[in-house]
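These notes concern the structure reproduced below.
A single protein chain has been removed from this complex, and every other one stays in its place.
== chain A ==
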Amino acid sequence: MGRKLLLEHINEPGIQTFDVYRQKGGYRAVEKALKNMSPDDVVEEVKKSGLRGRGGAGFPTGMKWSFLAKPEGVSRYLVCNGDESEPGTFKDRYLMTHIPHALIEGMIVSSYALGTNTSYIYVRGEMMPQIRILERAIAETKAAGLLGKNILGTGYDLEIYVQPGGGAYICGEETALLESLEGKRGNPRIKPPFPAVAGLWGCPTVVNNVESIASVVPIINDGGEEYAKIGIERSTGTKLISAGGNVKNPGVYEIELGVPVEEFIYSDEYCGGIANGKRLKALVAGGSSVPILPANLICKTINSDARLMTYESLADGGFQTGTMMGSGGFIVFDEDQCIVRNTWNFTRFYHHESCGQCSPCREGTGWMEKVLYKIEHGQGTIADIDLLWDIQRKIEGNTICPLGDAAAWPVAAAIRHFRDEFEWHVLHSGESQSRNYGLAHYADPIKPVMQ
């Protein structure tokens, strides 16, 4: 069993309430930070921990914090990104639902470190129940004197507010989120200036993912060095992985970074293998945006090393034979799944969610969706496959925000690894309407699932 830092007490009855959370050692980090540490000390511990942003980009959190501009007399803001919408990802929902005080405690410590007196938690609007849970948690914490004016008699004031979104994936991008929080359409901003200089209402702002902020609590409790001992190389600490698709035990798992992918999929401690005794066909390891891998590149890298759940190992081989940790949205595909249909589905998602500012993304996502629809429904040509490759290549890197890349990568990876399945759809258009392609060469050397 790996160590649990975020979900250690998740099965404790009543852990959603302030009292039980406090009994289990909650809010120790607030006491320690506010009473015994300077804000810079807190930033230093987070730097030492090696914590990398858990929302998807994996940028070192401590470094992001140290970029925050601190001009005299200008308000600064911490905004928590709870706009979890990346297909395959549902870890923040889990955390906010079951252990909301972990986030509130992390918000207080992080706000103190950054010197903000007002902080916002932006939660996607569909998570109304979670918004209510967080608001209740904030009220409890305030009543206990750990939030509000003059916290613990230290003279530090902090208010935290929860802001609902309106149902737009793009608002998970930090500058779109800030636009949305200001009451506007979620159109990403051109960077620079970065939010650390000009963010919310033009003020210096840090935007961090829910899990990143919650991870600050164990870092302060145990020290950054202690946290950095968990994991491998530059993948330190624990990470929440949300596993879905065709696995026996879908759900949210806290892993020590470095667990082998094979163990994560097949061990009963985690996913418990492929559902219904089927065989593994493909994996999207970090949310729909990251490259899909065929079965023969999942558990082992191209050099036949065991692939591990770390930022580095998942990315081993680059986009040719590797993928990315992303947000930890782990989607497993069994042998009955159709890669073309799934790629069409994902592309429809990106088309739907494109904000429409940049033409390569606005037009390209819709174009790819149409071409993929054609191929999936038996009306495609071989030239269409090359056309898709061409379109995705022209979207990637040509947009203000990473949504364009996020739309391009899944299409590129699907064609790179599963071109034979696309061609089969074209060449056997009748048959492709009545059955799926199933497994092919990429399934070897996968053994049947152990029962």
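Keep this in mind: contacts are C-beta pairs under 8 Å (C-beta built on N, C-alpha and C of every residue); 3 or more make two chains touch, one makes a residue touch a chain; residues count from 1.
Please note the rule applied: contacts and distances are computed from a predicted model.
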item	value
Protein that the absent chain corresponds to, by UniProt name, given "ABC transporter substrate-binding protein", "Fe-S cluster assembly protein SufB", "NAD(P)H-dependent oxidoreductase subunit E" or "L-lactate dehydrogenase complex protein LldG"	"NAD(P)H-dependent oxidoreductase subunit E"
Residue of A:Ser267, A:Asn296, A:Thr321 or A:Asn345 touching the missing chain in the full complex	A:Asn345
Touching residue (missing chain; options A:Gln23, A:Ser38, A:Ser75 or A:Gln433)	A:Ser75
Residue, one of A:Asp19, A:Asp157, A:Glu182 or A:Asp386, that touches the chain absent here	A:Glu182
Candidate in contact with the missing chain, chosen from A:Gly165, A:Pro195, A:Gly237 or A:Gly380	A:Gly165
Residues of chain A in contact with the chain not shown	75, 84-90, 92-93, 118, 124-129, 159, 161, 163-169, 180-186, 201, 242-246, 250-252, 288, 329, 331, 333, 337, 341-342, 345-346, 349, 352-353, 355
